[in-house]
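Below you will find the structure I want to go over with you.
Only one protein chain is missing; all other protein chains are in place.
Chains here go by letter, A and B, matching the order in which they are written, and residues are numbered from 1 within each.
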Amino acid sequence: MSRDTLLRVTGVGKRFGGLQALTDVNLAITRGHIHGLIGPNGAGKTTCFNVITGLNQPDSGQFELAGKSYSPSAPHAVARAGIARTFQNIRLFGDMSALENVMVGRHVRTHQGVLGAIFRHPAAREEEVQIVAHAQALLEYVGIAHLAQRTARHLSYGDQRRVEIARALATEPLLLALDEPAAGMNATEKSELRDLLIRIRDKGTSLLLIEHDVKLMMGLCDRITVLDYGKVIAEGTAAEVQQNPAVIAAYLGVEAA
Amino acid sequence: MDILAQQLINGLVLGSMYALVALGYTMVYGVLNLINFAHGDVLMIGAMVGWSLLQLIQYVNPELPGFVALILAIAGAIPVCVIVSVLIERVAYRRLRDAPRLAPLITAIGISILLQTLAMMIWGRNPLPFPQVLPSDPLHVMGALITPTQVLLLLLAAISMVGLSLLVERTRMGRAMRAVAENPRVAALMGVNANRVIVFTFAIGAALAAVAGVMWGANYASAQFAMGFTPGLKAFSAAVLGGIGNIYGAMLGGILLGLIESLGAGYIGDLTAGVLGSHYQDIFAFIVLILVLTLRPSGIMGERVADRS
Partner (left out) sequence: MNTHHSPLRIIFFALLLLVFPVVASQFGNSWVRIIDIALLYIMLALGLNIVVGFAGLLDLGYIAFFAIGAYLAGLLASPQFAVVIESLQMEYPTAGDWLLQLAGEAVAAQGIHWSVWVIIPLAALVAGIFGALLGAPTLKLRGDYLAIVTLGFGEIIRIFMNNLNGPVNITNGPQGINLIDPVRIGGVSLAGEAGSGGVVQVAGWSMPSVNAYYYLFLLLCMLTVFMSQRLQHSRLGRAWIAIREDEIAAKAMGIHVRNMKLLAFAMGAAFGGVAGAMFGAFQGFISPESFTLTESIAVLAMVVLGGIGHIPGVILGAVLLAALPEILRHTVEPIQMALFGHVWIEAEVLRQLLYGLALVLIMLVRPAGLWPSPRQEDRPLAGSDTQTGAA
């Protein structure tokens, strides 16, 4: 196994009642890469995503992050291990401010409990200060520091997405998993998102991305895995995948030559 | 006298009443995804109104045969309960359909308190003795005793349940109810007036509760403003046991819970070597509820109970 492989999942299977959503799916993400997951509607991308991040339990599969196997049985454990995610329908804590949303992201890397809350001894106070500072810095990093005190529910869609990304980054993930982050965005917003994701990657966090905007994906991803009917039909660089006949057939419904 | 047979009969009688009330809970849950916390008090209203009507009937025509009087009392209690229940939906629940989950529940609790207090103001605080219009000599059946009141109860419950199934399976309104329960939006697209269906659902549930209420009062020879609360909770447990949202589940769950409670109360002394006595009877329903929700939330006839936050 290469030292550079950050995430390796093998043999993932998942069945929902009568539907076999995933069959023997393998995925390997290289450290420092942006890895894309594409496929026609219903291919199983979100299921695969949910399984990796612990929201759905797989029927089978091995999961390894940074060389250590992890069990995706509980989302909070997955976050602790180092995978953070965003959601297709943005799931912010609507009535909290943008800053507080990101501060919640710090929960998993901090530890003050009841005693710290009640007594606020120096260590606890220091931790709170750090949490605020870290969250503020992240909001700045994604470009919306000026919106820190705004209630999340009242932000524009694009800004909400940024808060969600900042919140996920607050957990200090090894892998940032984004479920259709560009959904509902116009060309300018997509371009800004693209720049942000590249910056995130260049700073050292690897990314796993589901997206429908194939053009965006081709220009952004270092490697791409293609799913169809719950199976992996192709894996490679953007160029390789684009020319893969099975991929073309899957999207266009044309019989493979 | 055979203890087992007696407990079975008792359980069946009790269970029939639970089933009638459970149906109201399950139907409302089916169309609105809401626990109508105040439904148990509709049973109480049925019993109290039935009591008043029986007083009136006995005053006007003391020679009237018992079971006619009871049927008349039920016939009179039904419209009152229907009006109360429909009013509750209109005033309290309708405006809160899009509110966070807790809001209609808290409102329902408030309504339950109001109903009980109003009943206390009208009928007083003390238990009222329910007129015994049917002969009280019990019949002997399979080594156990059953009173004519209980026989009438079982009969009425059976007729009601059969009637309800026919309504739901064979009529247009029944189809509409099932459609709204499956998917309100699509049903609306198909031309179903969701509000009308919901009102109808509350009405039917209330009618069944009225029957249960009058017969409860007749069976236990007593009615009081607080009488609906505990049976209401137990009927809800029965609905969950059978599979909330499923009408046959409510019927099954009701009967089952009645049997469990009866047999449990009968045998608990033996089972626990005298440590727990039959006054712990009320606990069974709660334990059943907790066990079902923990182990098999979809209940016996499994309508999938989603616990999406």
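Following the convention adopted for this analysis, contacts are C-beta pairs under 8 Å (C-beta built on N, C-alpha and C of every residue); 3 or more make two chains touch, one makes a residue touch a chain.
Remember, predicted model here, so these are calculated numbers, not experimental data.
Participant: For the chain not shown, which residue from B:68, B:83, B:121 or B:141 touches it across the whole complex?
Facilitator: For the chain that is not drawn, the touching residue is B:121.
Participant: Taking the entire complex into account, which one of B:56, B:72 or B:105 touches the absent chain?
Facilitator: B:105
Participant: Using the document's contact rule, name the residues of chain A that touch the chain not shown here.
Facilitator: 53, 55, 74-76, 79-80, 84-85, 87, 89-97, 100, 103-110, 112-114, 116-118, 120, 127-128, 131, 151-153, 157, 160, 167-168, 171, 183-184
Participant: At which residues does chain B meet the chain that is not included here?
Facilitator: Touching the chain left out of view, chain B contributes residues 34-35, 92, 95-96, 98-107, 109-114, 116-117, 120-121, 229, 233, 236-237, 240, 274-275, 277, 279-280, 282-283, 285-287, 289-290, 293-294, 297, 305-309.
Keep in mind that, in the parts below, only the chains that are shown with their structure count from here on.
Participant: Just the number, please: Cα centre separation of chain A and chain B in whole Å.
Facilitator: 49
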